[in-house]
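Omission of a single protein chain aside, the complex is shown with its protein chains in their original locations.
So that you can tell them apart, the chains are marked A and B in the order they are listed, and the count of residues begins at 1 in each.
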């Protein structure tokens, strides 16, 4: 059962930092693919990793945004961007381990987004919206910056995994499950749906 | 004459919901044209219908944004996106009734934007800016997401109708007209300019 002013456990915080690094890596790899320079790699790393959370915080009026309160996030995104620029050229964007790591980031960001939205007093639809924005907003900004159509709009069950994760957050809270079950349940469900749909090549109707 | 903490009448609220549905429909239709999947249709519906208002509320610091206070807006946008995805394929984006409905949305969103900006204490230029952002921002975001140049930048008197509507809001308020005259005058002027320029094929110089 969730009450006001609850803190996420340290384990989620660490996973959140891990997700930040993975998302930053995907941003920097896109910069390499597009033959951008070092600044482009760092900017895309920051935008992909922190853009969703920043849009969330600007929308719900959380000032200053989380990314400015704890600068670890910015430092991780910047370092990842620099490292990937110089040593990431052999990493292909579709490698299995990268997709698996990215799914972990998707799960944790969905949970953190839903958590923050719930603590901000939003209703059910608002919580789902903010959870999805947190988890997928950075990737959308990355696509916009390199003039692509965001892939959440057109392929794979990616945003849908975040949607179902956020919906299970609401369900578990409604069922008065313990905090631990809510937290790990949401992360597990989001990651599972993402990875199963990836392995089995499931798609939404189009 | 406008004073602090005034409420818009229920009739405007209903028209606002109508405009939300119409803007969501135009977003979902663009998704169909671009062959996006169901999630893409719902995302474009939400972004087109609520993106302008969300940017407005983030800018003027209205927390939480209107779209999260009354979840009817999100539910209407999502439902419209789903319905349009499954049954909207025969609707062409240039059908006359759709352009007329869209003009109604433009008029109401212009009024609501000007109203919110005025209540937030902005000056004349700020009120016009926020009114236009509310009315056209969602369409701009829709274009950005599908990698198009927003059509308000290049054709038709669309943003200009919103501009003149917002300017008449300032004029009517300055003239101390009654609230009813201000409200319906702005909506009527915006819709009229949009539809007349469409029928007569007026354009700005380019």
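As a working rule, a contact is a pair of C-beta atoms (placed from the backbone, for glycine too) under 8 Å apart; a residue touches a chain by one contact, two chains touch by 3 or more.
Treat the numbers as computed from the prediction; the structure is a model and nothing was measured.
Participant: Which listed residue (A:44, A:189 or A:204) would be found touching the missing chain in the intact complex?
Facilitator: A:44
Participant: Among B:50, B:144 or B:195, exactly one should touch the missing chain; which is it?
Facilitator: Looking across B:50, B:144 or B:195, the contact with the absent chain belongs to B:144.
Participant: Which of B:23, B:129 or B:198 sits in contact with the chain that's absent?
Facilitator: With B:23, B:129 or B:198 as choices, the missing chain is touched by B:129.
Participant: Under the stated touch rule, tell me which residues of chain A contact the chain that is not displayed.
Facilitator: Against the missing chain, chain A presents residues 31, 34-40, 43-44, 46, 54, 57-58, 61, 63-65, 67-68, 71, 74-75, 78, 85, 144-147.
Participant: State which residues belonging to chain B touch the missing partner chain.
Facilitator: Residues of chain B in contact with the hidden chain: 58-61, 120-126, 129, 140, 144, 147-150, 152-155, 159-160, 163, 203-206.
To be clear about the criterion, only the chains that are shown with their structure count from here on.
Participant: Express in whole angstrom the distance between the two chain centres, defined as the mean CA positions of chain A and chain B.
Facilitator: Averaging C-alpha atoms per chain gives centres 30 Å apart.
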